[in-house]
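All protein chains of the complex are present and in place, except for one that has been dropped.
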Amino acid sequence: MAQKLRQRLYIIIFGTDTPAGKAFDVGLLIAILLSIIAVMLESVPSLQQRYGAIFSITELILTVAFTLEYITRIYVTERKRKYIFSFYGIIDLLSLLPTYLSLFFTGTQYLLVIRALRLLRVFRILKLGRFVGEGEQLGRALRASRHKITVFLGSVVTMVMIMGTVMYLVEGGENGFTSIPRSVYWAIVTLTTVGYGDIAPQTILGQTIASLVMIMGYAIIAVPTGIVTVELGKDRKKQEKRTCSECGNSGHSSDALYCKYCGAQL
Amino acid sequence: MAQKLRQRLYIIIFGTDTPAGKAFDVGLLIAILLSIIAVMLESVPSLQQRYGAIFSITELILTVAFTLEYITRIYVTERKRKYIFSFYGIIDLLSLLPTYLSLFFTGTQYLLVIRALRLLRVFRILKLGRFVGEGEQLGRALRASRHKITVFLGSVVTMVMIMGTVMYLVEGGENGFTSIPRSVYWAIVTLTTVGYGDIAPQTILGQTIASLVMIMGYAIIAVPTGIVTVELGKDRKKQEKRTCSECGNSGHSSDALYCKYCGAQL
Amino acid sequence: MAQKLRQRLYIIIFGTDTPAGKAFDVGLLIAILLSIIAVMLESVPSLQQRYGAIFSITELILTVAFTLEYITRIYVTERKRKYIFSFYGIIDLLSLLPTYLSLFFTGTQYLLVIRALRLLRVFRILKLGRFVGEGEQLGRALRASRHKITVFLGSVVTMVMIMGTVMYLVEGGENGFTSIPRSVYWAIVTLTTVGYGDIAPQTILGQTIASLVMIMGYAIIAVPTGIVTVELGKDRKKQEKRTCSECGNSGHSSDALYCKYCGAQL
Partner (left out) sequence: MAQKLRQRLYIIIFGTDTPAGKAFDVGLLIAILLSIIAVMLESVPSLQQRYGAIFSITELILTVAFTLEYITRIYVTERKRKYIFSFYGIIDLLSLLPTYLSLFFTGTQYLLVIRALRLLRVFRILKLGRFVGEGEQLGRALRASRHKITVFLGSVVTMVMIMGTVMYLVEGGENGFTSIPRSVYWAIVTLTTVGYGDIAPQTILGQTIASLVMIMGYAIIAVPTGIVTVELGKDRKKQEKRTCSECGNSGHSSDALYCKYCGAQL
């Protein structure tokens, strides 16, 4: 009897194929979103003064609910240890702690934004196979180009450190370049074309060097883009080439072991 | 007789192939542009004071003309309901309402900028087949990559929320990060490399985190670019491969049913 | 005799293959650069006060020299009319006028920067065939994608006008959005991720809309990049496929009529 209840709960909580399972997941997402919005709005002073109590109560209720959910998850799954130490298991636990900690320490309730990570569950609901596949494809492209990206980032960091020091020497403290770390920060702001304008070169030599950094940044952005594009294109081609010998369908992701149309081994 | 007039009007108003039809559409576009410019200039206080009356009259005359045009369109078309609820039909109606509403409520005349959407008709005139095809190709590439873009935007939103909260805790209200929503706004401004500079980190730790966000934003922009490029390239290849079995010409868009050179079924 | 001198001058002035022709072109470029730098530095008040006379004299001497060069060019070429109305002929003339005009009107000397266009001659010297070919390839890719770019720019302009008006209504004059044209300017500054920060949204609703515009701008930049990349890639493939039937070499640009290795017709 308890065994049956556990199994049914398991299907509702962990599954996403039954109507009940889907409804549970949608409800969970809404609750997560609500709690994140409450935390965010609570930080706005004017709202905090007026609706502070409502926010606190919402948070408390939701955290109790999430705690119950967490306990139930552990209860109904058979591979308890595996769940607890899985990615989602750790996130589920971490998203509970801040509220309890905030009873003892002030300020910790903001860590509740970790709950945002739970939103990643949304991909589970939408798992029409597509989203997971797309995410995997993006991830594979990024992983395949990680060496090139490391070389690229290494060069950028070296360049930024040298340009920052040069600007510190050229402009000096009176123009806002008060220290090398601050000048390096300026170099990053400029190279990435963010350009806050809180620090900006004033001397003609400084502006000339800054112009060089900007044009470099403008040209350099082509590199990561080129890398990711080529990898994505390559991945797609591989996928198109993999054909099932049983049913003849192609388009299998490059690490699939079985045909997604007929189940035959690839 | 009335039937004939209706048909002739239909060809002029809806058609773009006859000289009269073309002239009508060009005139319509000029009128639309005029009315938009009038609305925009009216919002400049100094111009409003001097030429306010001219703007109001221009607007009124043009709106009456557009109303007549709208009624005629309904009159001459045979599939009235289809036109009224079509994309252009709804835009045509919506672009009329603001002027009439502004007789009763103030401020509503600015909604006239909806008229800008009517400018999309320009693509109908230029419809040498090419423009529509190009727009479709762009649209198809965006649609084909919508799942990847969703995954991408989802990750960006999660990242921005977490970084915003972290910066709120690190920098605090005295440096402009007065609330979490405001800090999230800062994170978006930084990650997209817009960088207004209205809020900028002041502490060394804050600037270090900001540097990370910038470099991430710099690298992340590669992802949507890669996605769209690959889709566009794929679409083009498909198009090049589709060959008409009758005349042997290739280059048909992937959802064409008939050969655009000889009309044979593909 | 005069005929011979003319021919020799023609080879020196228009040609770039003989040592004298090369030396002439390099000297010309240096003179052009000098004159541009003089104009630019003259606009700096502190330099103008001290070295004003030097700048004026440099300018005058160089302009006289350029005038002589222009007259000689007309004299030595046989197809005078063709040169005068060619791209370089018009630029050569236009770059002379400002100095003479500045004798009668003040301020016109700044138009001398048109001389910068003469720098494009640099590509003629470097014409190891490569540069011209590369420029052509870029130009072809841009021309091939001009329809897609028109559709893209049209959509951006429509979007920017609508977002600008919305922000004008949301933020209003007290936050810097004093008129619709100014708000449209803000929308362009934001969508292109330039982000001056001279106008920035202050209300929460305004910041939310601005965030949307930024993320859109971030995603939209992928479109022109994708278009140009695909066209460049396509152009390269075509070039690789064109093979000379005589000598078997490939890599001819898509509008070449003769093999660049053996001169045979393609």
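Letters are used for the chains, namely A, B and C, taken in the order the chains are written, and counting of residues starts over at 1 for each.
FYI, a residue touches a chain if its C-beta (ideal position, glycine included) is under 8 Å from a C-beta of that chain, and two chains touch if they have at least 3 such contacts.
All figures in this text were calculated on a predicted structure; none of them were measured in a lab.
Undergrad: Pick out which of C:96, C:163, C:189 or C:215 touches the chain that's been left out of the picture.
TA: Of the listed residues, the one touching the omitted chain is C:189.
Undergrad: Tell me which stretches of chain C touch the chain missing from the display.
TA: Within chain C, the residues touching the omitted chain are 36, 39-41, 43-45, 107, 110-111, 113-114, 116-117, 119-120, 122-123, 130-131, 134-135, 137-138, 141-142, 149, 153, 156, 181-182, 185, 188-189, 191-198, 221, 224-225, 227-229, 231-233, 236.
Undergrad: Going by the touch rule given at the top, which residues of chain A touch the chain that is not shown?
TA: Those residues of chain A that touch the unshown chain are 147-148, 150-152, 154, 158, 161-162, 165, 168-169, 173, 178-182, 184, 190, 193-197, 200, 204, 207-208, 210-211, 214-215, 217-219, 221-223, 225-227, 229-230, 233-234.
Undergrad: Quickly run down the residues of chain B that touch the omitted chain.
TA: 193-197, 225, 229
The criterion applied here is as follows: only the chains that are shown with their structure count from here on.
Undergrad: State the superposition rotation angle between the two copies chain B and chain C, fitting on C-alpha atoms only and giving a multiple of 5 degrees from 0 to 180.
TA: In short, 90 degrees.
Undergrad: Please work out the Cα centroid separation of chain A and chain C, and write it as a whole number of Å.
TA: Computed value for the inter-centroid distance: 42 Å.
Undergrad: Could you list the positions in chain C whose residues touch two or more of the other chains?
TA: Expected reply: 193-197, 225, 229.
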